[in-house]
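Complex shown without one protein chain; remaining protein chains in place.
Now for subunit A:
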Amino acid sequence: MTQLKEESARGRVIVITSGKGGVGKTTSAAAISAAIAKRGHKVVVIDFDVGLRNLDMIMGCERRVVFDFINVVQGDARLSQALIKDKRVETLSILPTSQTRDKDALTNEGVEKVLEELRDEFDYIICDSPAGIERGAQMAMYYADEAVVVTNPEVSSVRDSDRVLGLLASKTRRAEKGETPVKSQVLLTRHDQGRIDRGEMMTVEDVLELLAVPLLGIVPESPAVLRASNVGMPVVLDETPSSAAAAYEDAVARLLGEDVPMRIGTDKRPGLLGRFFGRSA
C-alpha cells in the first residue's frame, strides 16, 4: 500500500508519438509540456530524436545546449548539467538530444536510469518521439505510462497511428510486464473544419472510429503554430491567443483528469484590413 502511494507520487512518463513524420509531434510536445508547467507542475520534456535535434529550436533554447541526453545516458555528464531551465516558465525544463549519427547512442538501461532519476524530480516527463517505428521511437515509448498519438485526418497518418497504437499495446514495459496497459489517446492536429464541410477531410468521428482509442483533443490548423515555431515559443506561451493554443490548453486539462467538453475552435476572422489584403500568416 505504501509502495503504491510512493509509486503514484512519482512522475508520470508521457510519450508523444505518431509513426508518421511532420504531423506535429514536437509542436505538441512543446505545447503540452509548457501548458502543464504553466499550471505549476514540474515538467521536463525530452527529445528522443537522436541525430535530428529540433525540440531545442521549438522551445527556443537552441543556443543554451551544452550537454545532452546522450551525454547523460553514457555517463559523460550529470543530469543537472544537461537540463535546461525554461526562461519563461519556471517549472519547465528541457533535455535536448545529441546530434550524433550513432543510432545506438541510446541504450535501454541508460534511458531507464535517466527516466527513473527524472521521475523522482519531476511530476511529468514528456518524451518527444522521433518519427518512424525504429529504435528511437521504440525507446521513447518503452517506459511510458501514457501515450499521446498525434494524428492528422489523412490516410497515411491514420494508418501509421494504428501501427503505433499496436506497438504501444505490445512493445512497452507495461505490456511486457503485464501491468496496466499504456493509456493511449489520440490528439488530432491540423484539423480543418472548412475542408471537412466540403467532404475533403475525414471527420473526427471517422478517425476515432478507425483507431478506436479515446480522443485527447482537436487542434485546428492555425497560422499561430508556424508563428510560434519561428520565434522558438511553445504556442501556448504566445501572448496572442489562438485556436491552437486553446486546443492544447484543453487537451492538457483532459490529460490531467479534468472534464473539458470537446470543442473545435477557430482563429478570429480577419478584420476588414486583413480581408482586404488577403489572409497571410
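Everything below uses one rule, namely that contacts are C-beta pairs under 8 Å (C-beta built on N, C-alpha and C of every residue); 3 or more make two chains touch, one makes a residue touch a chain; residues count from 1.
Methods note: contacts and distances are computed from a predicted model.
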item	value
Choices "Cell division topological specificity factor", "ABC transporter permease", "Bifunctional protein PyrR" or "NADH-quinone oxidoreductase subunit H" - which one is the UniProt name of the chain not shown	"Cell division topological specificity factor"
Touching residue (missing chain; options A:V66, A:V155 or A:M262)	A:V155
Which residue of A:M202, A:L216 or A:V252 touches the chain not shown here	A:M202
Footprint left on subunit A by the chain that the document does not show	154-155, 158-159, 162-163, 166, 170, 196, 199-203, 206, 209-210
